[in-house]
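What follows is one structure encoded as structure tokens, with my remarks underneath.
Excluded from the complex is one protein chain; the other protein chains are retained at their positions.
Per-chain numbering from 1; labels A, B, C, D and E assigned in written order.
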Amino acid sequence: MPIINLNGPKLSTAKKKELVKRFTEVASEVIELPEEAIIVEINEMPPENVGVGGELLSEKEDK
Amino acid sequence: MPIINLNGPKLSTAKKKELVKRFTEVASEVIELPEEAIIVEINEMPPENVGVGGELLSEKEDK
Amino acid sequence: MPIINLNGPKLSTAKKKELVKRFTEVASEVIELPEEAIIVEINEMPPENVGVGGELLSEKEDK
Amino acid sequence: MPIINLNGPKLSTAKKKELVKRFTEVASEVIELPEEAIIVEINEMPPENVGVGGELLSEKEDK
Amino acid sequence: MPIINLNGPKLSTAKKKELVKRFTEVASEVIELPEEAIIVEINEMPPENVGVGGELLSEKEDK
Partner (left out) sequence: MPIINLNGPKLSTAKKKELVKRFTEVASEVIELPEEAIIVEINEMPPENVGVGGELLSEKEDK
């Protein structure tokens, strides 16, 4: 613990690596806990499964 | 914010579109916030990954 | 199952009642499952625990 | 309700079946609610989408 | 990782202790990972914040 969960778009391995590294650094520093205690989970959500303002992201992207 | 998250079965694009539209309308009206502020996330769970009453949904569906 | 989870602001009991009723109706109709199968969870997040665009909601409200 | 959610590695059907059965038994006994009221959700996270101590699990497994 | 999350009713400390112990044992055994790797989170949901079948649990309990 602590656990950081990101729901976001499809990401490359390099970007996942960078997010995990930097989120962990920020959390470790601010919460004052060792990096080993910090878990990051990344959920890549298809744009068809996310709605903003009542519309699917996939619809917005098609415009 | 607010964020509405649905964990449910596999859905067609048309049904996702309708759920996003109607959940957003309900939330906007009841919580009294603009639709643009409302996010909906849909997680389609395989029946093999959901248990009800101690049994996998996939097992129940096979009966 | 299905499970609908709302993360949002503090709400009155009447508003929670209405959200649960109407979310359940929409989900039951669109997903074509009985209302008894549908669960709604409401998490009331303090504005101090939510950030949008890099700022706490509580800070935005103070402006 | 109650709802038990597991975020973990890829699992065989047999292991999912056993987890659902045994989590439900424990929850039903300790919380003193019927097994029918208990839902279990299993999210299988690719090792590339999970970070521990600032590193992707997939990187740790490659070492 | 793995992470087990329970959304359920108000629980005594003794019951939380037992749930954490037994969920961890089951997960460690079935997933074949050491107990130290397993995290359990318990969210105690007020009955007024949970709906089943379109009704708040608090309403059902009042009947």
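FYI, a contact is a pair of C-beta atoms (placed from the backbone, for glycine too) under 8 Å apart; a residue touches a chain by one contact, two chains touch by 3 or more.
For clarity, every value in this text was computed on a predicted model and none was experimentally measured.
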Chains still shown that are in contact with the chain withheld from the display: A, B, C, E
Absent-chain interface as seen on subunit B, which is shown: 1, 3, 39, 41
Residue ranges of subunit E at the interface with the undisplayed chain: 13, 16-17, 19-21, 23-25, 28, 35-44
Contact footprint on subunit A, counting only the chain that is left out: 1-9, 11, 15, 18-19, 22-23, 26-27, 30-31, 45, 50, 52, 57
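Assume only the chains that are shown with their structure count from here on.
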Interchain contact steps from subunit D to subunit E (minimum; 1 if touching): 1
Distance between chain centroids, defined by C-alpha means - subunit B, subunit D (Å): 20
Whole-Å gap between the CA centroids of subunit A and subunit E: 24
Interface hub residues of subunit E, defined as touching at least two other chains: 1, 3, 7, 45, 50, 52
